[in-house]
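In this view, the complex is presented without one of its protein chains, the others remaining in place.
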Amino acid sequence: MSEHEVTLTINGEKVTRSVEARTLLVHFIREDLSLTGTHIGCDTTSCGACTVLICGKPIKSCTMFAVQADGAEIETIESLAAGGELHPLQEGFWEKHGLQCGYCTPGMIMSAKGFLAENPNPTEDEIRHGISGNLCRCTGYNKIVEAIQYAAEKLQAADAGGE
Amino acid sequence: MPQLDDRKEPHSELAEGVSARVPTTDEVQIKTPEKICGMGHRKKRKEDPRFIQGKGNYVDDVKLPGMLYMDIVRSPYAHAKINSIDASAALEMDGVLAVITGEDLKAAGDLHWMPTLMSDTQMVLPIDKVVYYAQEICAVIATSRYIAADAIEQVYVDYEPLDAVVDPFEAMKDKVIVRDDKEKKTNHIWHWEAGDKAATDAVFKDAATVVKEKLYIPRIHVSSIETCGMVANYNKARSHMQIYMTSQAPHAHRTVFALVSGLPEHKIQIISPDIGGGFGGKVPVYPGYVICAVASLVTGKPVKWIEDRSENLQADSFARDYHIEAEMAADKNGKITGLRVKTLSDCGAADAAANPSKFPAGLYSICTGSYDMKAAHVEVDGVYTTKPPGGVAYRCSFRVTEAVHMIERMADIMAHQLGEDPADYRLKNFIRPDQFPYKSPTGWEYDSGNYEAALKKAMDMIDYRTLREEQKQKRAKGELMGIGISSFTEVVGAGPSKDYDILGIKMFDSAEIRIHPTGKAMARFGTKSQGQGHETTYAQIIAEELGLPSDDIEVEEGDTDTAPYGLGTYASRSTPTAGAAAVMASRKIKAKAKKIAAHLLEVGEGDLEWNIDRFEVKGSPDQAKTIQEIAFAAYTNHPQGMEAGLEAVDYYDPPNLTFPFGSYICVVDIDKGTGEVAIRRFVAVDDCGHIINPLIVEGQIHGGLTMGLAPALYEEIVYDENGQNLTGTLADYLVPTAVESPKWELGKTITPSPHHPIGAKGVGESPTVGAPPAIANAVVDALWHLGVRHIDIPITPPKVWKLLRDNGVTD
Partner (left out) sequence: MIPAAFDYHSPRSLDEALSLLKQHAGDAKILAGGQSLIPAMRFRLAMPAILIDINRLNDLRYVEERGDHLAIGAMTREHALEDSSVVRRSYPLLHDTAVVIADPLVRNQATVGGNIAHADPANDHPATMLAYNATAVAKGPKGERTIPIDDFFTGLFENAMADDEILIEIRIPKPAANSGGAYTKLERKVGDYAISAAAVQLRLDGDKVAEARIGLTNVSAVPMRAKAAEAELVGKSISDAVVEAAGKAAAAECDPSPDLRGGVDYKRDITRVMVKRSIQRAVARAKGGK
């Protein structure tokens, strides 16, 4: 059994903690850092409730050890409205009723954020495949897709405006 | 069986609902302006800001000082004697505080058994034998999740395997007795009947056509994305037990805990915080909950228990598992005349369904569905097997899904058999709008319906006749395309106290509204949202009734210390019961408000009329008092002799259930090479009466449709012959993703419930009930010409492939 010191940036804040090697990143985020927006829904890397961005890429934080994140930049759901304003994805999920129980939502939103960063103008089919690593039991996905479309449009408009 | 009486409904003077037999429309009714946002508005949900920012508060988010963690040792056998449990190595580990076994629970006051919601008994922890795979054996309490997980590996259990009995028909032979704790050495639990047997037999004797089919409605699992869990926090000094729990029914659970543990009920507080989906799976009391509470009692510390997904799938309550033999009779004109059904209900190792007490097979006798027929007879037998107990809902009302699947398959088989178009055949056999309220042959009184309006609308939306043409052309080319219809009738809103109770507690529900001096309000309910959006819809109902902006109303549920007693949220009962209670409590408040307004305006009550958010003097509307002004006066200037304040509580006992309905049409294309079924289109027309929030209703329907798709094509809990669960993780239990789930197309008709005070019916589950037969019917429709009459769900590629190859079809 080995303990390791981990230093990483999470939601813009640098943190250093000592962790046991086997500590799953999702437990580290939820328990050591008390950021409980990231959830756990399975033990087989199937549900995506634990999705966070590592260096901009969405991954399942239940299938990575916290030690592996040493030096990484992590973004969780808590980072999105940090400036006090909702992120277009958060807005989209709210506007379009993209959530019911809300349990899958943080993972869904982070997954969509990573997806839109690479595919800013996706088709419906691309969105559906893009979030296929995230399960939602409540919504039937229609409105999640609409929420992501809403955010894509808004983000693109903002980009166009910024140029 | 429910016998509906014409007893006067307790608050009849307030329940000025919608009059009977209101015409069907498709216009959502909106009476309040946007700023009040009462019924009919597409209001964005009030609960969402916390969820989209990761600030929800689910049970696993609860962290208390000094909290310990529990993990559970589970049985690798479905049926085995336990010779011994050796936990000494676990107990020696650093950080392990206790190991709790069945013997410990027994010593603590016979806590090793508990009652199920069906008044059967279930083991909390076993002493001499286990009766299902993954059954709880003992629990380890440790200072961390990780240590607890290590420690369960260090508990050594000596098992002596016994024969498992997995097949319920085998179980009926009583060769292996599952429950030898019972006096009667048999696996047969109960027999239940509805309808008139003699009349039904007579109808079958006279029938021109009879079709028969065996259907299996497989065992499935709700698999809400949040599993179950608890934080139990016993405070010795206060003799007080505080429990955070994934509970759909916190009050009922408090009562069960009080009865089981002997702790006085006022010393138990159950808090059901945000719940990550329930769908019925968070109605039962699982052994883990009881052990966790005991662990906190024993250690005097807060103890957390959070199930792993595999534990959740392997040991928590299942849904369905009905083996059905159905026969349908028709006369020479093809009119359906009768239905005869025999069913074996595989209950697992305990009857732990969550049905109302008098209904061991739930509301299964709704199985005559949307069709007018002379007679029906239904028999169901419950049987024990060595599988986990359950029989809960799966986003559906009590056993209605099974009933609807059966009747919609049978109607389709009959139509095909008679060479009639399945849509036309349904139109010909529907209960007509003028027959409502309709007395069904199994004793139900359907409140309202207009089945042909819904089906015709669905046919228009999907362009049904053109699809039939396309199908003809495709078939000529050897391509396989099918169109399936389901015109279901749901029954929700349990229920009238005369017939409906759970463990003796009547199935009313409650609302308590308090209006503060500044015109803002707090409303508390006995139900518990798990995503249904109660914080928004209840506020909209109150806004509609009292004219307070829905944003000014804080809705709270789930804390038994503060909320009025209620039976919780499942079986689409919240709107029919607690929603109605909200209306009634509002109307009680309004009655008092009128008195205050009369006092303030110095007129008689009879001179006042209500207008959206105020009482106006008839004929001079500028003389008025708004609800806010009245609220202020209720605390500052109320009439002498009247009690101050403006609040009310209502416990609503519905006079009847409500009967939502709808018609779904599904188009599938079948891959002849692989047997895959692709859903090309799916149109769903739902009628749930008056709509409180169309946005939320659409969301509920989409979600229900995907949970209808799931068992139709993907999900099933499978056991091997030894009773081992082969689908115990989400890698093999196939919950659909956004890719499997089609783009649902929705339509609606609105036929209000005549007895509900706002004419609403409940909707969350209709689609789960209605979708599977539409899909199954579409697949069979594509293959009927090959001689295929029926395929059991889930309709997986191997099943279709076999039928194709057996009939000489390949690619």
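Think of it as A and B in the order they're written, each chain with its own count starting at 1.
Just so we're on the same page, a contact is a pair of C-beta atoms (placed from the backbone, for glycine too) under 8 Å apart; a residue touches a chain by one contact, two chains touch by 3 or more.
All of these numbers come straight from a predicted model, not from anything done at the bench.
Novice: Shown chains touched by the missing chain?
Specialist: So, spelled out: the chain left out of view touches A, B.
Novice: Pick out which of A:Leu8, A:Ile29 or A:Ile59 touches the chain that's been left out of the picture.
Specialist: Of the listed residues, the one touching the omitted chain is A:Ile59.
Novice: Which chain A residues touch the hidden chain?
Specialist: The missing chain touches chain A at positions 1-2, 4, 20-22, 24, 43-45, 48, 51, 57-60, 63-65, 67-68, 70, 111, 114-115, 118, 129-130, 132-134.
Novice: If you put the missing chain back, which residues of chain B would it touch?
Specialist: Where chain B meets the chain not shown: residues 145-146, 149-150, 153, 308, 310, 673-674, 676, 714, 718, 726-727, 731-732, 734, 736-737, 739-740, 796-798, 801-802, 805, 811.
In the analysis below, only the chains that are shown with their structure count from here on.
Novice: Roughly how far is chain A from chain B, going centre to centre by Cα mean, in whole Å?
Specialist: For chain A versus chain B, the centre distance works out to 30 Å.
Novice: Could you please specify the touching residues of chain B with respect to chain A in the complex?
Specialist: 44-45, 47-58, 60-61, 63, 145-146, 222-227, 274-279, 308-310, 530-533, 695-696, 698-707, 729-731, 735, 737-739, 741, 743-744
Novice: Along chain A, where are the residues that touch chain B in the complex?
Specialist: My answer: residues 20, 22-23, 27, 30-31, 34-44, 46-47, 49, 76-78, 80-81, 86, 90, 93-95, 97, 99-106, 109, 124, 127-129, 131-145.
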